[in-house]
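Yeah, one chain of the complex is gone here, protein chain that is, but the others are all in their spots.
Moving on, here comes chain A:
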Amino acid sequence: MKEKLKAIQEKAMAAFQEAKEMKDIDDLKVKYLGKKGELTAILKEMGKLSAEERPIIGQMANDVRQNLEKMLDEAKVRLAAAEMAHRLEKEKIDVTMPGRARAEGHKHPMSIVTDEICSIFMGMGYEVAEGPEVEKDYYNFEALNIPKNHPARDEQDTFYIGGDILLRTQTSPMQVRTMEKGKLPIRMVCPGAVYRSDEVDATHSPVFHQLEGLVVDKNITMGDLKGALVVFAKELFGEDTKVRFRPHHFPFTEPSAEMDVTCFACGGEGCRVCKGEGYIELLGCGMVHPKVLKMSGIDPDEYSGFAFGMGLERVAMQRYGITDLRLLFENDMKFLKQF
């Protein structure tokens, strides 16, 4: 019996090792371990053994069964791995082929820039406001300290609708509309389309976009104006950006300034883009003129504020190196897909 068991074990071991497919394993399992299998057949003969031999042979038979089962499992694992390897090999594809194209959508560069600027100011506690493009003379000029016959009216060639209605030449009327509501303090930015009678060329468009900002509160200083805009410029153009404030004139701010940022092209060294200055003009700003506060119903003795305004096309064009403004309005897919 001992020999028989030994022989079965050896035979089975060889067979398991030779098994090529899962089916072979299943067959072998039946052949050796099944109800009609060879091992079972031997065990059936156990009755013929003496009482002394029986536990020894029994033990041995059990060991053999366990060995066979272990071999079976090992063979299964081996074959499964082989089969998986085979499958993976068969499934190989050319991964350098292009992916399946999906229509890709893009935001307009102006939207991207506007959203980014609004986000920066929202982070500093500013609300985003919007206002009418067809506007009253009062909001666009009068209430901003630009009375009739003021030269600034000529500088901003205005489209008139009739009577006291015009197309706003700046987003600044939203300063007045916001202040008029009487809700203080104010921290707001307002992006939007503005209109000036400029013929279309590479740097001019009769429709363009500005972003206005207004802060009114108690104890607002010119230092606060600088602080807010320095933070903004560094967020938008990078931590290394330097800014400079130059005195300027706007009828609705006093003191007024223009803010320059270090030239994006040369980083301040001076180049063709910045005409050697190292700086590029980014926005106009200033402390809200006391007259403007007063006209909008805010007591200039109690409150002060600052305002700023910038052209958004210029920011987008600088950001993306676009040299012709007309591209922004043409909507060629080859252009729009680049952003």
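One rule holds for everything that comes next: a residue touches a chain if its C-beta (ideal position, glycine included) is under 8 Å from a C-beta of that chain, and two chains touch if they have at least 3 such contacts; residues count from 1.
The rule is simple: contacts and distances are computed from a predicted model.
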**Request:** Pick from "ABC transporter permease", "Heme exporter protein C", "Phenylalanine--tRNA ligase beta subunit" or "ATP-binding cassette domain-containing protein" the UniProt protein name of the chain that isn't shown here.
**Result:** "Phenylalanine--tRNA ligase beta subunit"
**Fill in**
Only one of A:V207, A:L236 or A:V273 touches the unshown chain, namely A:V207
**Prompt:** Which is it among A:A7, A:V134 or A:A202 that touches the chain not included here?
**Reply:** A:V134
**Request:** Write down which of A:M13, A:A41, A:M60 or A:A152 is the residue touching the left-out chain.
**Result:** A:A152
**Full-complex contact with the absent chain, from A:E199, A:D240 or A:D299** = A:E199
**Request:** Tell me which residue among A:V30, A:M46, A:M122 or A:A202 touches the hidden chain in the full complex.
**Result:** A:M122
**Item:** Those residues of chain A which, in the complete complex, touch the missing chain
**Value:** 102-108, 110-111, 115, 118, 121-128, 130, 132-136, 149, 151-152, 154-155, 159-163, 165, 167, 185, 187, 193, 195, 197, 199, 206-207, 215, 217-224, 226-228, 230-231, 244-249, 251, 254-258, 275, 287, 289-291, 304, 328-334, 336-337
